[in-house]
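Dropping a structure here in structure tokens format, bear with me for questions.
Just one protein chain is left out here, and the rest sit where they should.
For clarity, chains are labelled A, B and C in written order, and residue numbers in each chain start from 1.
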Amino acid sequence: MSVWGRNNLKLSIFGESHGAAIGVVIDGLSAGEPIDMEELKAFCARRAPGKSSTSTKRKEADIPQILSGMLNGKTTGAPLCAVIQNSDTHSQDYDNLKTTARPGHADYTAFLRYSGANDVRGSGHFSGRLTAPLVIAGGIAKQLLRHRGIEVGAHILSVQNVKDRAFDAATVTAQELLKIQGKEFPVIDDQSGEMMIQQIEMAAKHLNSLGGVVECCAVGFPAGVGSPMFDGIENILSSILFGIPAVKGVEFGAGFDATRMTGAENNDYYCIRDGEICTETNNHGGILGGISSGMPITMRVAFKPTPSISRTQRTVNFVTKEECELVVKGRHDPCVVPRAVPCVEAAAAFALLSLLV
Amino acid sequence: MSVWGRNNLKLSIFGESHGAAIGVVIDGLSAGEPIDMEELKAFCARRAPGKSSTSTKRKEADIPQILSGMLNGKTTGAPLCAVIQNSDTHSQDYDNLKTTARPGHADYTAFLRYSGANDVRGSGHFSGRLTAPLVIAGGIAKQLLRHRGIEVGAHILSVQNVKDRAFDAATVTAQELLKIQGKEFPVIDDQSGEMMIQQIEMAAKHLNSLGGVVECCAVGFPAGVGSPMFDGIENILSSILFGIPAVKGVEFGAGFDATRMTGAENNDYYCIRDGEICTETNNHGGILGGISSGMPITMRVAFKPTPSISRTQRTVNFVTKEECELVVKGRHDPCVVPRAVPCVEAAAAFALLSLLV
Amino acid sequence: MSVWGRNNLKLSIFGESHGAAIGVVIDGLSAGEPIDMEELKAFCARRAPGKSSTSTKRKEADIPQILSGMLNGKTTGAPLCAVIQNSDTHSQDYDNLKTTARPGHADYTAFLRYSGANDVRGSGHFSGRLTAPLVIAGGIAKQLLRHRGIEVGAHILSVQNVKDRAFDAATVTAQELLKIQGKEFPVIDDQSGEMMIQQIEMAAKHLNSLGGVVECCAVGFPAGVGSPMFDGIENILSSILFGIPAVKGVEFGAGFDATRMTGAENNDYYCIRDGEICTETNNHGGILGGISSGMPITMRVAFKPTPSISRTQRTVNFVTKEECELVVKGRHDPCVVPRAVPCVEAAAAFALLSLLV
Partner (left out) sequence: MSVWGRNNLKLSIFGESHGAAIGVVIDGLSAGEPIDMEELKAFCARRAPGKSSTSTKRKEADIPQILSGMLNGKTTGAPLCAVIQNSDTHSQDYDNLKTTARPGHADYTAFLRYSGANDVRGSGHFSGRLTAPLVIAGGIAKQLLRHRGIEVGAHILSVQNVKDRAFDAATVTAQELLKIQGKEFPVIDDQSGEMMIQQIEMAAKHLNSLGGVVECCAVGFPAGVGSPMFDGIENILSSILFGIPAVKGVEFGAGFDATRMTGAENNDYYCIRDGEICTETNNHGGILGGISSGMPITMRVAFKPTPSISRTQRTVNFVTKEECELVVKGRHDPCVVPRAVPCVEAAAAFALLSLLV
């Protein structure tokens, strides 16, 4: 389903890539919260396609239209519905997808799941375009978190083998997070960023694509929030993060690296700084026993390379069950990672807000 | 919360490490399913402590007592409650934990979350011991899955830097999964296993601890199950897997490795084998667009090193807010990974069963 | 919240009476189900205002626009979003409601709940107008139920003290239910209907309003569906029916009348009819132990009289906390019961469909 939620905060995403519109209903926003629409549009623009060499050539302004839940610039407490009209659709590119499985795509699994009745144009409801409404929801959540002193930000940690510097998990600040959000290409080290762009352009030229890792932090999140076992912050965040198409892995704190440390190395020693309890290091990523420690909450999200590549690929016709070849048409990102950065911020922000309402 | 569930299958885990009993209520099991109690006990025994040099010396038979939901060896369809009495408790080992935070543990976050009213003895409800009821639930789920032709199995993929062979994601069989479940130390390559045991014993000797990775597969899971976005198989599995204490990362298919491949390398080409549609490779881990493809479902779960180490560690008294030193007493696993293998199988099995009822 | 759902079928309603639009997202509809849009519009028209002397003079065509989830007249399996643009709004009628509580309305409770930030125009999200999206969802559910041989229908059982004949709970047929749906004023006995209309017109003339009871049946619902305790059909139906504004009571089968019978009178004796097990009478309303028996499912829903009456009423200014008088302006139904009939059908249909997917 495209419904996510816990307790009193829920979202329901709808739409297909080439349908009339896509959008989201958010239920449970607290009332009277001012929403800065310019900032929201700027956040959505960070995800919007068609801006650079690393993204699809489909151009969509992706300006959200608020149908309900806001009055005079503030939330009313009633469900907020935001809609984006689809415009630049080239549906004829997708005719052969009704029967031929694009490798790495959900064409075949969706065919089985929906008995062939699903809308295949532009991947329908499976399109990465459906992250646009998620970004609206997350953009609103980010503003509400900021009202509470919490900043969520992310950057590209790696594209294929090119790495950006990582955040210092123990000391990262809201200022650092905000600084990256102002960048066209969201990395800490711009030189690494340029190498990433070159790498992506090269892959595109070779009709290939790349994946990468997005690192996300939340600073200022209060300590003592969350629960053990199945309602922990990690469970909640991962349950929404895997909703972003192409995500294949999620880790918190030191994550998989922690498996290669000893306990003495991985344990974060407590100390007093400015009269407050904190930890010297932050391998735990701000979460212990599912509950926030007051340290920055850190996560890394793995994105596989875009499956749509314009090379000839071996596949099958899933109606006739015959092997065949396929050249994927349509306009695709050679690497989704740059545009995935605000998506990860959005998902994380929405999930973290749900822990506070 | 310690409730997990979706649709018509839910579980609710209760108990504290040094309380009267721990247990689980499972609601939504289909009726009339035979449960082999000997097999269930054998599965629980795989997790039980006190058996080897790599685990805690606490001895608990951990034999589940079924209070409801079964009659004449079959499920009744009513909620199934299973209880394990606690016996071998050394509560006096934990007195100082009421005020002193063990690094890497939830003592401090739990203190904040529960205003100091939580049961700290043996980590209370945060104890790894709470995976025993999860294993009961998962052991029952495994049997119900087997009735449907599905086998779930796992092994230790790595301990610190010592690696086992990985499953071949495209060809792994139920027989391979079953073979490992019969081993005392669940690895594919027993020589790697011996090196892991040595490594763990060495760490224990140095009052240190190790982490590692568990790899889990489900074979025979039908294609076309799951949903896009937030109700995908990855979302559902990760939401329960992060409920196992010490888990800091979860990945599916090629996971984080996929971020270092190109699209051409990572895409799994479709082919026809024995008249059935499948993929040549299985970097997608049996899941595309949140929906099963019919290929083996594969995941890897990162466990941090046990935080309880008997070295002197720097920490704080969170009541007086003073820095201090701590030597953790009590009996702890120098590495939880071996005992975590059935926990991962259990969590995965329960989540996968929930997709089928 | 305005989210309702269970298992794999959920709806999320949004909008305010005088906002840009109202609508609904339905997630979990099975794919490939043909939707007859003319029939859906006709069903929505049964709820639409402005048609007769018994309803508000606000005129809204209330034609649903489908934004997603349908292709070529069939469901795609993706979330279906339907929107109704608001048009005939007289927002200036509501200025004084920002501070003055209309008796019987949610003005004061909403003010507290939303700290005064809620949209009060036309009652905002509390408006009976929000049943329009519910009717869209229910209209679709009715069609899907009909594909499965199930018919849901309702009629006005009473307006104040004027009573219609009740359905014969044991023998009511789909034909009888369909016959009433074709009527302008949905009663079994048209003479009672005329008396009701007179009664309502009389109340309107005296600046007063009336309530009444809607009786609803589902015929053809399969036996053996539902669960004991909290997931029973009665729990599920009541949890959605109380979502219709002005509902103050819900009963199933003989309901409150059963409390005045003896066990010997109330028990429905089983018998064999046409080779099938059924009951001679149907005081149980087709539900025993939360599970369907195969007999018609019957319920009655109590609607209070419209609180908006154009008489001078005593009330308070909830900002200044001073007593005052109020004459409610705006256009209101002197009796909501006639227009509530499709709302009850819609809610019941959606809830019953949720039990089958």
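Please note the rule applied: a residue touches a chain if its C-beta (ideal position, glycine included) is under 8 Å from a C-beta of that chain, and two chains touch if they have at least 3 such contacts.
On a predicted model such as this, the values are computed, not experimentally measured, just so you know.
The residue from C:Val25, C:Met196, C:Val250 or C:Ile297 that touches the chain not shown here is C:Val250. Check C:Thr54, C:Thr75, C:Gln143 or C:Thr315 against the missing chain and you find that the one touching it is C:Thr315. Mapped onto chain C, the footprint of the missing chain covers residues 1-4, 13, 101, 103-106, 108-110, 112-113, 125-126, 130, 158, 160-161, 203, 208-213, 223-232, 234-236, 238-240, 242-243, 245, 247-256, 258-272, 275, 277, 279-280, 283-285, 287-293, 302-309, 311, 313-316, 318, 321-323.
Seen across the whole complex, the unshown chain contacts chain B at 1-3, 5, 8, 10, 12-16, 19-23, 25, 27-28, 31-32, 65-69, 71, 74-81, 83, 113-119, 124-125. Residues of chain A in touch with the missing chain: 6-8, 78, 228.
Operating definition for what follows: only the chains that are shown with their structure count from here on.
Chain A and chain B have CA centres that are 27 Å apart. Chain B and chain C have CA centres that are 46 Å apart.
In this assembly, the C-alpha centroid of chain A lies 39 Å from the C-alpha centroid of chain C. Touching of two or more other chains is recorded for residues 8, 78 of chain C.
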